[in-house]
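One protein chain is absent from this view; the other protein chains keep their places.
To keep things simple, chains are lettered A and B as they appear, and every chain counts its residues starting from 1.
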Amino acid sequence: MDDLQAALFLSLQAILSGILVGGVYGVLSIGLSLAFGVMRIVNFAHGELVMYGMYAGVIASKSFGIDPLFILPVSFVVMALIGSAQYQLVFKHFVGHATLQQLLAAIGCALVLQMIAQIIFGADTRTATSFFSGQYVIFGPFFLSMPQIVAFVVAVAATFLVELLLRTTTWGKAVRAVADDMETAKLVGVNASFINIGAFALSAGLAGLAGSVLVTYFPTYPSVGFSLMPIIIIATTIGGLGSIGGTFLGGICCGIIQQVTAMLWNSALQDVPLYVLLMLFIAFRPTGFFGLRSE
Amino acid sequence: MNAPAVALEVRNIARNFGGVVALRDVTFSVREGEVMGLIGPNGAGKSTLFEIVSGNIRPSAGRVAYFGRDCTTMASHLRRRAGMCRTFQKVRLFESMTVRQNISVAASQCLPKRRDLGEEVNNILAQMRLEHQADRRPSELTLADRKRVEIGRAIAGYCRLLMLDESLSGLTHDEAEHLIDEILQLNRARGITVIVVEHVLSVLAAMVQRLVVLHNATVVADGTPSEVAHDPVVIEAYLGTKQKALR
Partner (left out) sequence: MEAALPESARRGVAKPSSEAEARRRRAFIYGLVAFLLVASLPFLPVNNYIIAAVVRALIFISLGQAWNVVAGIGGLLSLGHGVFLGIGCYTTGILFNMYGVPPWVGVWGGVVLSLLVALVMGSMTLRMRGVFFALATVAASLAMVQISRHFVDLTGGADGLALKFFGNSWWAAQSRTPAPFLYASLAFVTLYYWITRWILNSKLGLEMQAVRDDEVAAAAAGVAVFRTKMLGLLVSAAMTALAASLYMQFYMAIDPEAAFGLSQAIQLQLPALIGGLGTAWGPIIGGAVMIFLSEVTNWGGTKIGVSGVDILVYGLMLLVVVLYAPKGIVGSVLRNAMKGADR
């Protein structure tokens, strides 16, 4: 009986931390979801944008002694700019169809961004310390990591703001129109190219922001982007496309699966069920993958 | 003399897409050696029916029989190997391969022996008057020639039933006439049953022996071109749509 109780307790603990971690995965993924929904761009370099956000957090905390949370707006803006550059130089040519060429171009970007990071920051693993590092909150019989709670709050706030932006502002409505049907939106007078670069910038900014908050409890290294990509893709898949809230929930699912696996089986293999899930999704729900939109 | 076999039988075919009824109780049959036209205004369900017969879509109900054999669930590449061949509305050739290779790929599915293969490919090239284009790539050809290649690829190896999907679109009047002649030649010389899908009546009238008219997801007429042209239901269908378009 104790074993069962222990397992149950551990599962609940894992689920709670999974929700926290998952929230951040969610906000990491929203950017990708947005880019695909509006422009049909599978930004394989999305993880690299997150990575730069993470390094920004490291610099803030280690070189300037500032809590990464204070530089979130900076991360957002800087990554939005870098994202715009990436869009203008590369992705602009591939809007509208998720082709293999587009994927290859994204991979090229990813490699370039990774190596620039390696040259500037070195290949070592780095962490950032925030005001909340090492603190724990006791919630009933459960321990919850304070940095993770803070990150979760930031993630929820960011997601909420993006939803608000998309639903209430004129710009947001234009973005949704383009996501729905670019041709019709153009007919109605929407400046699609302007919307596209804006949406991509937002997507990149969110990645950077999420990275800065992620690094308060998750270490970074130049190729961390690649290892985050499958989680981001799965979160987007489960959540369905065009749905910001859905992707966020997808992220939470990923977080829960990951943490429960780590707790009950092995933390070194914590991502394996996610990879398997991704492959199963691809095999059995092809239209469910990246939403019901098909060209 | 025996009555000609039934090459294709379509029975009570229905197809829905979500709430939209694309086809409703479609029934007709085509005799071997016939040249039949399938027409109807846009949105009548011709493409859906075509895809069901060629094997790319499953019907929601009904059966398709090919020379007596039920093939409703047969994969499209198997239908082709059995002689049910098709072309596409927008010509789809293998752009990176030569004309000869385009035809060879299809022929090799039905002819395992290498020797026969070369002979058959030359045969087809001669039939479609493509000998001089054999080693060119599709991008270097005119539209009319590309359509010839597609038809050549469709009949290579083994072909008893040829289904043409709006094959005359984009051609000049003369080019279309030439192509029609060649198709009718295939019908006479090789005994290939032909089904031509078009949405313009005049193009088909001279070519086909029989017309099936689709309108609003079902068959509204089935007879000789002159019978169909004078059928009040058909006139209403075409004029009715024309009037809507003019408004």
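Convention: contacts are C-beta pairs under 8 Å (C-beta built on N, C-alpha and C of every residue); 3 or more make two chains touch, one makes a residue touch a chain.
These numbers come from a predicted model, not from an experiment.
Annotation: of B:D25, B:E140, B:D181 or B:E236, B:E140 touches the absent chain (contact as defined above).
Only one of A:N43, A:S61, A:S223 or A:Q259 touches the absent chain when the whole complex is considered: A:S223. When the whole complex is considered, the residue among A:A6, A:A85, A:I107 or A:L264 that touches the unshown chain is A:I107. The residue touching the chain not shown here, chosen from B:V6, B:V21 or B:M97, is B:M97.
Residue B:N56 is the one among B:N56, B:T172 or B:S226 that touches the chain not shown. Residue-level contact of subunit B with the missing chain is found at 54, 56, 75-77, 80-81, 85-86, 88, 92-98, 101, 104-106, 108-110, 135-136, 140, 153-154, 157.
Residues 40, 42, 90, 93, 97-101, 103-105, 107-116, 118-119, 123, 222-223, 226-227, 229-230, 233, 266, 268-272, 275-276, 278-280, 282-283, 286, 289-290, 293-295 are the ones on subunit A that touch the missing chain.
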